[in-house]
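The structure that follows is given in the form of structure tokens.
Note that this complex is displayed minus one protein chain, with the remaining chains in position.
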Amino acid sequence: MLSDVRSRLPAILANGLTAIGLFAMILDTSPATTDAWHLIFLGAVVAVWSAILAELVIRLHRHATWQQRFTYLATSEGAIDLASVLALPFGWLVVSDPRDASLFALVWSLRFIRHTTGLTLFVRVMMRCRVSLLSIASLFGAIFFGASTLAYIFERHAQPETFGSVGRAMWWAVVTLTTTGYGDLIPLTIWGRLLAGWVMIGGIVMFALQAGIIATAFAEELRRQHFLRTWDLVVTMPLFQKLGAATVADIVRRLEVRDVAAGAVIVREGEPGDTMYFVVSGEATVELEHAPVILKSGSFFGEMTLLFGTPRSATVVATQPSVLLVLDIADLRELAARRPELVDLIEREATRRRDANAMTRSPASADVI
Amino acid sequence: MLSDVRSRLPAILANGLTAIGLFAMILDTSPATTDAWHLIFLGAVVAVWSAILAELVIRLHRHATWQQRFTYLATSEGAIDLASVLALPFGWLVVSDPRDASLFALVWSLRFIRHTTGLTLFVRVMMRCRVSLLSIASLFGAIFFGASTLAYIFERHAQPETFGSVGRAMWWAVVTLTTTGYGDLIPLTIWGRLLAGWVMIGGIVMFALQAGIIATAFAEELRRQHFLRTWDLVVTMPLFQKLGAATVADIVRRLEVRDVAAGAVIVREGEPGDTMYFVVSGEATVELEHAPVILKSGSFFGEMTLLFGTPRSATVVATQPSVLLVLDIADLRELAARRPELVDLIEREATRRRDANAMTRSPASADVI
Amino acid sequence: MLSDVRSRLPAILANGLTAIGLFAMILDTSPATTDAWHLIFLGAVVAVWSAILAELVIRLHRHATWQQRFTYLATSEGAIDLASVLALPFGWLVVSDPRDASLFALVWSLRFIRHTTGLTLFVRVMMRCRVSLLSIASLFGAIFFGASTLAYIFERHAQPETFGSVGRAMWWAVVTLTTTGYGDLIPLTIWGRLLAGWVMIGGIVMFALQAGIIATAFAEELRRQHFLRTWDLVVTMPLFQKLGAATVADIVRRLEVRDVAAGAVIVREGEPGDTMYFVVSGEATVELEHAPVILKSGSFFGEMTLLFGTPRSATVVATQPSVLLVLDIADLRELAARRPELVDLIEREATRRRDANAMTRSPASADVI
Partner (left out) sequence: MLSDVRSRLPAILANGLTAIGLFAMILDTSPATTDAWHLIFLGAVVAVWSAILAELVIRLHRHATWQQRFTYLATSEGAIDLASVLALPFGWLVVSDPRDASLFALVWSLRFIRHTTGLTLFVRVMMRCRVSLLSIASLFGAIFFGASTLAYIFERHAQPETFGSVGRAMWWAVVTLTTTGYGDLIPLTIWGRLLAGWVMIGGIVMFALQAGIIATAFAEELRRQHFLRTWDLVVTMPLFQKLGAATVADIVRRLEVRDVAAGAVIVREGEPGDTMYFVVSGEATVELEHAPVILKSGSFFGEMTLLFGTPRSATVVATQPSVLLVLDIADLRELAARRPELVDLIEREATRRRDANAMTRSPASADVI
């Protein structure tokens, strides 16, 4: 947990700085802000802007040629960086009031998205179900136009002030279809209320449909990305190359990837456990009193707890930033039932290593964990 | 992306025109519209109506016999076309105010649905889960009647103006059950508020149930339609006829169909890629300097990137409007594990073509991509 | 479609009658109701009550012994019937105003549920996921109590009238947690608003969780019920007894049950089709000019359209109320790939019947459809 935080520190710092800048900008718009505070807030905005500028300059400097730099600026990340830097000066140029100029710092809110994989995923999910969503959108459009016009027809004589044009009725329709229900425009006639009831139900049905579509596409896309990332790690491990392709595909679907920082405790002696670990890259150490065992890329540990249900027999610490593949006990059991060769392999490997350790007189081995 | 837009141009134009007509109608209802603007809006409505009429006449003219024409008008598409044309004249006949007559153009909003596959899909999904939805609807009905009557009983003495009849309490119940919450009718007694709390929670539970039902049915129906469309394309390809029926059914489930317009770039040299393509119909050209390779129906390309992880080695452009089947790298890997004969087939085909190309002294072949 | 309506006519009539009674009761509560109309509405309520009484008497009369009658009244259906009959007399006894007495007819709204399979299904789904839902409910309870108390603490000095006790803050909390948002109680302090924002988001997350749980359980329960019902029909058909148990289980999962009334047209000559039918019980006739072919329980038809893609070659009409199993083209194809013996069986049967028909000089057979 702590190690997770450590490896994400740069992103957290960057997001925190952006948030400070945005909050300064927001507080600056308050009518209660005095001139003294205004200067402080303005200073904070400019300071954050300087940090963003510095970050971009350093990033660009890291790229060797100008062509690489332009290529970076053309990526979505680079474009957000560039826009974040240019927003404020642009604001100062076109707007006279400095408080209003700070509003251009709004562009910075895009930086929250930059540091997550969310936007790419979101775009891929939307692309995946664009045909279905377009269908829903056109259905939504038809209901929206229909409800607005009908509401106008039903209510215009009863409430000429509020439902006096189809445009005003459209505002009512969107507020009602999304079940927001501000309550500023409310149908009064019996027909208007019957229409409103159906519009509300129709809105809920349509958003249920949409939730269903997006949820299905999202689950599919996540599964796909997980498969690709895990596969690329699994194929680098000699251990799994002894297994058939069908078994590997089955394993890949069940492994989870975990990045750990150097110094992170992966398993702790005496604790119960329901996971085993494969070291893809980096290095971990089994902390045994007499002679610590170094686990390099390609080794695995924690299988004894899974196979025999005993607590962890030693603590394992990552000595370098490492990438691990984690196998859950439920998944190991299902795999063991369908692919007995996997457990065979793990047991054979464990025996081989214990024998090798015994030959070198090492008093312990990774598979005692 | 651009080629997608090109092939959908007629639908986009038709929808745009309809939208202009509807917006003119909507703006015309605004009390702020002057007489001059009214004439402009009316003109726009009439112009769009003329375009819709012309479209229908051309469509009908294309059909040879009168019987075919009536058959077309009996389809849902034809019926929407006919209704769109007749709506305005009907409005001019029955309503005296031309602004009100324009409101009949509301029928045009159905045209948005006509150009998508959404309505058919929507109807099929609703038919598929009609038994479950009917159950929910009757449960909703029972809760709705019960909540209205109880709210009337609890609130009628405290608020005789607003909860003075069960009918008024029904308006409160539908606004509350759908969690719209306008706030015009609010229970004040303790019993009324306890009831309201349960009605809100009940509404959310019921719509969660309904979302679950619709989402399940939607996912099932989409899977079915995808299978049918892809199957019809796959069986036309000689390549797949060498595989067993079980393998084909497995492939069909994983392929995606893509329509590309003539001139569209399918893969671009030097880019990384995670898809391979099968040409179902149309024609694509591998843009090699010395001798471009023509890929006709039945060939495939892009497999080298998937098999070896190299970037695309050449650009491929569609030279005719083409239908492609796209296979994703995640799916290829899973398929390869379960159906090794597929990768064998692809590799054999690729080798065969390379040899054939070598014999004809062609310096390149599709499988270098 | 029409035949569906016909077979459900009794239920539709009963529901319609109940609805009329309820609407008469509802309209009777309107302050605008004159004495003349009041008499009419009262008459309608009494008439519907008489019909419900008559229905119950007839039902009870059908049972031979008194023990059977009491057993029926102890079922949920019988209990709703009895309560529907007793509600009004009870109302007349305890309430003096006849308008108020009619309100007891509210019990009738339970009759909507009686005629659907919905309630049983709903109860089973809720039982299936009761542990998870209880967890969510206790989480909801903790958030609800916490939010109410905090809102009271934050807002009581700013708005002593509206947030003057935790009880009043609870009303705000339920309205906000369910995102109903009447707008009668709105936090004004900065801390109250921060709390409100998190309460809204918390409410949505919790209802998303709940929707996910219910949706999963619902899909599972529907699948289970479908399997059980279809299995019971499939095992009665000699045709499928030639197949192995694994194949039958696979088929059962893909078949749909359809009840058709006598006289219903099942397939129509010349139409395209994507389904084939197995006759479980009842009788259907292939309408051929020279000699109609009778299809009894155990036969199937419509397979030619699926196997060869031709339109229906004849019209088939149900001559008795029949139960059919429907197999979709997408499912047939997937089944054919995984279970080739099924298509073999269908083709063998079709040939056998054609030969048998040829021997008896019958000019047509069911398998030309």
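Per-chain residue numbering starts at 1, and chain names A, B and C are given in the order in which the chains are listed.
One rule holds for everything that comes next: a residue touches a chain if its C-beta (ideal position, glycine included) is under 8 Å from a C-beta of that chain, and two chains touch if they have at least 3 such contacts.
No experiment lies behind these values; they were computed from the predicted model shown.
Considering the whole complex, the residue from A:L195, A:I214 or A:M276 that touches the absent chain is A:I214.
For the chain missing from the display, the contacting residue among C:I136, C:L239, C:A262 or C:V326 is C:I136, taking the whole complex into account.
Along chain C, the points of touch with the absent chain fall at residues 131-132, 134-136, 138-139, 141-142, 145-146, 148-150, 152-153, 164-167, 170, 176, 179-183, 186, 193, 196-197, 200-201, 203-205, 207-209, 211-213, 215-216, 224, 227-228, 231, 244-246, 248-250. Of the residues in chain A, those that touch the hidden partner chain are 22, 25-27, 29-31, 103, 106, 109-110, 112-113, 115-119, 121-122, 125, 171, 174-175, 178-184, 207, 210-211, 214-216, 218-219, 222, 274, 328-330, 333-334, 336-338, 340.
Following the convention adopted for this analysis, only the chains that are shown with their structure count from here on.
A rotation of 90 degrees, rounded to a multiple of 5, brings the CA atoms of chain B into register with those of chain C. If each chain is reduced to the centroid of its CA atoms, chain B and chain C end up 27 Å from each other. Distance between chain centres (mean CA atoms), chain A to chain C: 39 Å.
Residue positions of chain C touching 2 or more other chains: 179-183, 211.
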